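Sharing a structure with you now.
As you look at this complex, bear in mind that one protein chain is not there, while each of the others sits in place.
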Amino acid sequence: MQSEPVFIVDRLNKHFGAIAASHDLSLSIMPGEIHALIGPNGAGKSTAIHQLSGELQPDSGQILFEGQDITDWSADMRARGGIARTYQITSLFPEMSVRDNLAMAIQSRDRHHFRFWSDASTDKQFNEIVERLLAQHELSEIASVLVAQLAHGQQRQVELALGLALEPRLLLLDEPMAGMSRTESLEMADRIERLRGSMAVILVEHDMDVVFRLADRISVLVKGEVICTDQPDAVRANPLVRDAYLGESG
Amino acid sequence: MRHRLISISLFLCLAVLPPIAYALDDPFWITIATRMLIYGLAAMSLDFILGYGAMVSFGHAAFFGLGAYVVGVLTHHQFYDEIIPFLPFDWTGSVSALVQWPLAMLVAGLIALVIGALSLRTQGVYFIMITLAFAQMLYFFMIGLPDYGGEDGLNLWTRSEIWGLDLSESSQFYYVVLVLVGCWFLLSSRMVKSRFGRVLIGCQQNEPRMQTLGYPVMRYKLTAFVISAMGTGLAGALAANQNEFVSPSLMAWTTSGELMVMVILGGMGTLLGPLFGAFLLLSLEEVLAGWTEHWMVILGPILVLSVLFARGGLYRFLVGKRDAK
Partner (left out) sequence: MLFLEQLLNGVQLGMMLFLMAAGLTLIFGIMHLINLAHGSLYMVGAYVTATVSLASDSFALGLVGGCLATAACGVLIEMLAMRHLYHRDHLDQVLATFGIILTANEATKMIFGPQALFLNPPAWLSTTVNILPETPYPAYRLFVIVAGIVVALFLRHLITHTRIGMLIRAGATHREMVTALGFNISLLFTLVFALGAALAGLAGGLAGPLLAIEVGMGEQILILTFVVIIIGGIGSVKGALVAGLLVGVVDTLSRAFLPTVLKTTLPAASADALAGSVSSMAIYILMAVVLVVRPQGLYNAYGT
C-alpha cells in the first residue's frame, strides 16, 4: 500500500440550529483500506456520510480526494469522479427490476444520455455488461423481479451492487447490514472483505463483530467529532472509547 | 400485447371517424373530435414530464397559449400587411403552417427554457406553485397587450395554409391534427424507451439516487421540460386554428388544471392515457352541460372522488392494472 492518503477530510463542521452534528471532523483514508466509522447513536455518522457524498454541504472544512479539493463538488460530480455510496435505508428504483436498477448505474458510466430514439433495452453490448454484473453479485436469478417485491436482504444486496457498479475508487457504505439476518450479514461481510485492495472503503456499522473482523483501521465518532483513529485492537483498548460507549449506555 | 392492440384500434377508429360522421349526416362530430385531439396532444405532452419525470407543472397553459398566440400574431400581421414591431427585421408575418407551427413550438420551447431553468431549481410543492406563478405572469402580460386584443382576444381571419390542402375544411384539418397526434405518440413512445427516457424515469422514482449515481439531473429534466412545452405549444397552434380566435383565457390557470385533470383521469405515464383523458373530460363537460348549466358542481365532486379512488386512470383500467407500463 502507498503511504499517501487517498481521501482526506479536514475539520468538517455542520450545525443544525444549536446542534453541532459535525465538529472539526477529520479523517484520513488510505488507498485500498477498509476504514470503519463507528460511534454511539446520535454521534453524527449519517450526517458525516452525507457530507462526504456531497448530499449535504458542510458549514466549513475541506475534503480532498486523490489530491483534489472536492469540497464544492456536487453529489453527481463526486459520483462521476469515483466516489460511490450506499444507503442505510435502501434507496433503489422501486418500480424497476433488479436488472434495470443495475442498468441505471452502468448507463451512468457512459456519460451521454441525450439519446432519444434507440430503445435502450436492445443495446447488445450494454446488456452483456449488465448480465455480467448481475452474475458477479449473484443476482442473476432474481434479475427480472421488481425491486419493491424483493426480501429485505436481497434489496441490501442490490444496494451494494448499485454502488459497486460505478467502479468507484472510494466506496461509502452506510450500515450495509442494516436489518439483515445473521447469515445474510456474514455473506455481506464476505463481499465487503473482497473489496480490500481494489478500492478504499469507509464502512459505517453498528455491529462490532463485523467491524472488528473487516476493518483495517477504525475511527470513533462521538458527538460529531473523531476522538480516535487507530487499528482495531488499539481502539478496543482505548480508554476514551470505552468511556464514550460505556458512559453513553450507562 | 394489449398496448399495441389498444393503440392500433384507437387510431383506426379515429381514422374512419370523418366518413362515418358524414354518413350519419352529423359532421359536428368531426369538430368535437378535433377539439379532443388537440387537447389530447397538449395533455400527452404534459404527461411526458408529469407521468415520466415527476415534474408537476401547473403552468403548462402558458405554453398552450403562447403557441396559439404565435399563430394569432403572425396571421394578424399577414392579414393586415403590417410589420411586426418588436422584431429586429421587417416581417409582415405569415399564414403558412410550415412557418407558424414550428415557430409556435420554438417560442414555447424558449420560454420553457427560461422558466424551467428557474423553476427546476426547486422541487415538489415549490415547483408546482412556481410554474403556476410564471404562467400567471405570462397570462397578465398577454392581457396587458392592447395590440393583440388584450382581454378580449384576437380574431384570426384565416386558418394556417398548407400547400395542397384546405385547412378550413373540417375533415382535412381533422386529419392533419390526427397525423400530428400520431407522430407525437410515436415520438414519445420512442423517447420513453430511450436512454433519455430511462434517465427521466429514474429521476421520477428516486432522484437523490440518480445524483449519487453520477447523473447531472438538471440538464435532463430541463430538456424534458422544454420538449414537453413544445408539444403543448403545437397543440396551442392547432387550437388557434380551430377556434379562429386566441385569447388570454387559453393561458388561464384553470386551463393548466384541466390539462392535469386530463392526464390523471386518462392515466398518467401511459402515453395514450391523456388522450383518453381528454376525450373523457371533454365528453363529460358536453354531457353534463346538456343537463344543467351548473354542471361544474357535478364535475367537481367527480374529480375529487376519482382522485381519491380511481388513481390509475382510464387507460390502466382498459389495459388491466398489472400490465400498466
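Brief remarks on what is shown
Residue numbering begins at 1 within each chain, and the chains themselves are lettered A and B in the order written.
The definition used in the following text is that a residue touches a chain if its C-beta (ideal position, glycine included) is under 8 Å from a C-beta of that chain, and two chains touch if they have at least 3 such contacts.
If you're wondering where the values come from, they're calculated on a predicted model, not measured in any experiment.
Just so you know, the chain we are not showing touches B across the whole complex. Annotation: of B:32, B:56, B:165 or B:284, B:56 touches the absent chain (contact as defined above). Contact with the undisplayed chain is limited, among B:213, B:261 or B:319, to B:261. Of the listed residues B:108, B:132 or B:224, the one in contact with the hidden chain in the full complex is B:132. Listed here are the chain B residues that touch the chain not shown: 50, 56, 58, 118-119, 121-122, 124-126, 128-130, 132-134, 136-137, 140-141, 143-146, 253-254, 257, 260-261, 264, 294, 296-297, 299-304, 307-308, 311.
Throughout what follows, only the chains that are shown with their structure count from here on.
By the touch criterion stated above, chain A contacts chain B in their complex at residues 53-55, 74-77, 79-80, 84-85, 87, 91-96, 103-105, 107-109, 112-121, 162, 166. For chain B in complex with chain A, the residues that touch the partner chain are 190-191, 193-199, 201-202, 205-206, 208-217, 220, 223, 325.
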